[in-house]
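The other protein chains are all here in position, but one chain of the complex has been omitted.
Chains: A, B and C, in written order; residue numbering restarts at 1 for each.
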Amino acid sequence: MKQTVQQDDIVVLIDESLRKILVDTSGKTDKIKGIGVIDPKTLIGQCYGEKLTIGSKQFWLLVPSLQDKLQGLRRQAQIILPRDAAQIRMNCSIEPGQRVLEAGIGSGSLTIALASAVAPNGTIISYDIREEFIDHAMKNLKQAHLSQYVTTKIKDVTEGIDESDLDAVILDIPNPWAAVSHAWKALKVGGYLCAYSPLISQVEQTVHAIQQERFIECKTYENIQREMIVSKHGTRPSFEMLGHTGYVTFALKVTTL
Amino acid sequence: MKQTVQQDDIVVLIDESLRKILVDTSGKTDKIKGIGVIDPKTLIGQCYGEKLTIGSKQFWLLVPSLQDKLQGLRRQAQIILPRDAAQIRMNCSIEPGQRVLEAGIGSGSLTIALASAVAPNGTIISYDIREEFIDHAMKNLKQAHLSQYVTTKIKDVTEGIDESDLDAVILDIPNPWAAVSHAWKALKVGGYLCAYSPLISQVEQTVHAIQQERFIECKTYENIQREMIVSKHGTRPSFEMLGHTGYVTFALKVTTL
Amino acid sequence: MKQTVQQDDIVVLIDESLRKILVDTSGKTDKIKGIGVIDPKTLIGQCYGEKLTIGSKQFWLLVPSLQDKLQGLRRQAQIILPRDAAQIRMNCSIEPGQRVLEAGIGSGSLTIALASAVAPNGTIISYDIREEFIDHAMKNLKQAHLSQYVTTKIKDVTEGIDESDLDAVILDIPNPWAAVSHAWKALKVGGYLCAYSPLISQVEQTVHAIQQERFIECKTYENIQREMIVSKHGTRPSFEMLGHTGYVTFALKVTTL
Partner (left out) sequence: MKQTVQQDDIVVLIDESLRKILVDTSGKTDKIKGIGVIDPKTLIGQCYGEKLTIGSKQFWLLVPSLQDKLQGLRRQAQIILPRDAAQIRMNCSIEPGQRVLEAGIGSGSLTIALASAVAPNGTIISYDIREEFIDHAMKNLKQAHLSQYVTTKIKDVTEGIDESDLDAVILDIPNPWAAVSHAWKALKVGGYLCAYSPLISQVEQTVHAIQQERFIECKTYENIQREMIVSKHGTRPSFEMLGHTGYVTFALKVTTL
C-alpha cells in the first residue's frame, strides 16, 4: 500500500537531472526554482515514490528522509547536529517504546531524532521554559510526522522532573549540572543520563554533579566528522570542516538508594 | 509489568560498590569474579531492575543496554564500532518497520544496531558467504533478543540481490563496488546505499561505481571520536585514541530508470 | 647595537591600543588605516624595538616575526602553511649551514621557513619552471631579508638535479614521484627527502617510487591543528577549522649504491 502526501507535508521532488527540490505543501502558490509556478496543495494526495508531471516537466516524489527533515527544519536556536544526535541515540540505547525526557526543546532537531527512534509506541517528553520555542519546534515535528510521539511542558528542568521511571534524560541546557539530581530520581534503574555542552567548564560541572549521585560509566566524548572528497583528480579530506559542535557526557543509573 | 530474565539471556549485575558484572545465563556453574560460585541458570525468571541476593551479597539486576550488547558480543571478525553504526542508522534514516539488507554479517555487531532500529515490525536481511559467521552472529543476536528481526542467507551479494523495494542496503564487504548496481536495483526509490571500508582505494572504487548509477547525494565520511578525561587534576583529551575505524559512504536512489 | 629599518623592509607598528599594523616601506605616500597619511619611506633608518611618533600618535616599531612574514607575503599559489613548514624543518633536521633543494618555489612561503633555518651560512636552491613565480617569490624573500640565502633556477626538477651531496630535497610539485630517483642521487648519505601533496593518490605514487630506491624510514603524516578559544564564558575548540592542508612524506637516504 502506497503512502500518499498529507496536508502540511514537506515533500522531496527530484527532476530529470537528478536535482532535489524540497516543497512545503502548506505554502501558497509561488514560483519555485527548478519547478516553475506551482500551488503546493496540488501535491496533496499524490503517491510517494512515483513519477508525476508538473507543467511540462516530470518529477519523482519522495518522502523526506530523517536527514532531510533535520536539514529542512526552521531553526531558531543552535541545533544538535546529526553526528551528535546519532551518538546520543546509540549510547543511550534509545529504542522503540521508550519514554525519554529532553530539555530544552530548542528548534526540535534532537526531538525529531529521538521521536523517530522511540516510534511507534514510545514517547518523548520535552521541557522548555520558552513557550515560543515549544510552538516553533512542534511545527517542525508536525511537518516531520513525528508530533504524535512528543509531549511538551513549559517547565524549567532544573526545578524538578514530574515523570519517573524514564528510560533516558537528555539535557541540552546551559546549566545541565543543576538538573543532574532530578534526572537521577526520574530515571529507571538502567536508564541513561546525557548532557550536551559546547564548553569545557560545563562538562566539568556536570561530571562533578554526576559523581555526587549513584551513576556509573560516566564518559565524555567529542565527535569529529571529516568528509572525504573523491573526484577524478584524486581523494583528500574536505578543506571545509566544522571545528567543534559540543561535548556529550553519558552516565548510567544502576541502583535506587 | 516487569520484564524477567529469559533462558540464554546475558544479564548485568551491579554490586554494592557499583561494579558491573556481565553474566551469561547459558553458562555452567562457575566461580565469577565479584560474585563467587554461581549457577547462572538460577537467575532465569528474576525481575530486571530489582535487587537480588546471591550468597551474602546484594546485586541490582539490569537488562544489558545496546552498548553492553555490542561490547559483550563474541567477535570473530573486525566489528563496525558504535560510532559508525550510529551514523549509518542516522544517515540511512533507518526506522521501525523498514526492510534493510546487510552484507556481510561478520560478528553481527552492525546487525544488532540495525535490528534494534527496525524493531518491532521491520526486518534485517543479512547475506554472508561464510555459514560459520552466520551461525556465530545469530547466537549473538539471540542473546541480544533481536534474532526475530533478522533473516540470513548464505549468499554472495556481488552475485545479485533477491529482494526488492528495500529501504537500505548496507555493504561491509571487501569489494562493495561489485554490489553497487545490484543494490541500486534492489532499493526502493528514496532508499539509501551505504558502504563501510577501511581503505581509500575501496572508497574510490565504490564512489566510481555509485557515479555509474542513478544515485544522488554521494558522500563519504570519517568519524573520529575523542574521549575527554575529567578528573580532580583537570580536564584533557584522553591519550588513548583509536586512529581510524573506516570510511562510510552514503548515496540515495531517487528514480527508477 | 640596535637594528634599523632598511629600504623595502616590511615593518610592524603597534599603536597605543595594542593594534598591529604592517607597513611596506617600499610603498608610496598613502592613507593607512590606524595611522593616517604617511610616506612609508620616512620609517627607513628608525630603530626597531623603539617608540616613534607619527602625526599625533605614538607607535612601537617592530621587526616582523617569521609568522608575520609568512602571513604578509603576497600569494600567487597555494602556500604550505606554517604547521607543515614547521614539521618539514624538524623532520628533515634542517639546520644552520645546510644546502637544501626545494621545488617548486610557489609564492616562497616554504622558502622563507627553510631559509630562516639554514641561515646564516647555508643555502636554499629553489627550482621552478615558471619564471614569474621565481620573480614573485624572490620579492617576498627580499622583503623578509632572506634572499641572500636563496639561489633560484628555472628548471624542471623531474628532468634532473644539478647539485649533489644535498642535506635535503623538498618536493612541492604535482608529481613528486617523478623526481624521487633524481633526489636520491642528489642527496648526501644521511639526507632527507620530503614530498608535500594534498591528494592520497600523489602520496601513493610517491611512496611507491621511494620504495624503489635505497631510502629507509619512509613515513607519511597529516598535521591537524585545532585552535582553543579561551574566553570569560569558558573554553572550547574553535568552530573555525581548516579541514586539510596536505600529506607530508619523509624518507632518509642511508647508503650509496
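In this section, contacts are C-beta pairs under 8 Å (C-beta built on N, C-alpha and C of every residue); 3 or more make two chains touch, one makes a residue touch a chain.
Note that the structure is predicted; figures quoted are calculated from it, not measured.
Enquirer: Where the complex has a chain not shown, which of C:Ala85, C:Val100, C:Ile124 or C:Cys194 is the residue touching it?
Expert: Considering all chains, including the one not shown, the answer is C:Ala85.
Enquirer: May I ask you to list the residues on subunit B that touch the chain which is not drawn?
Expert: These residues touch the chain not displayed: 198-202, 222, 226-227, 233-244.
Enquirer: On subunit C, where is the contact patch with the chain that was removed from view?
Expert: 12, 14, 18, 20, 48-49, 51, 60, 62-63, 65-67, 82-83, 85-87, 89-91, 93, 95-97, 113, 116-117, 119-121, 188-190, 192, 200, 203-204, 207-208, 214, 216-217, 219-228, 230, 235, 237, 247, 252, 254-255
Everything below uses one rule, namely that only the chains that are shown with their structure count from here on.
Enquirer: Can you give the whole-Å distance between the Cα centres of subunit B and subunit C?
Expert: Once rounded, the distance between the two centres reads 48 Å.
Enquirer: Using the touch rule from the top of the page, what residues of subunit B touch 2 or more other chains?
Expert: Residues 200 of subunit B touch two or more partner chains.
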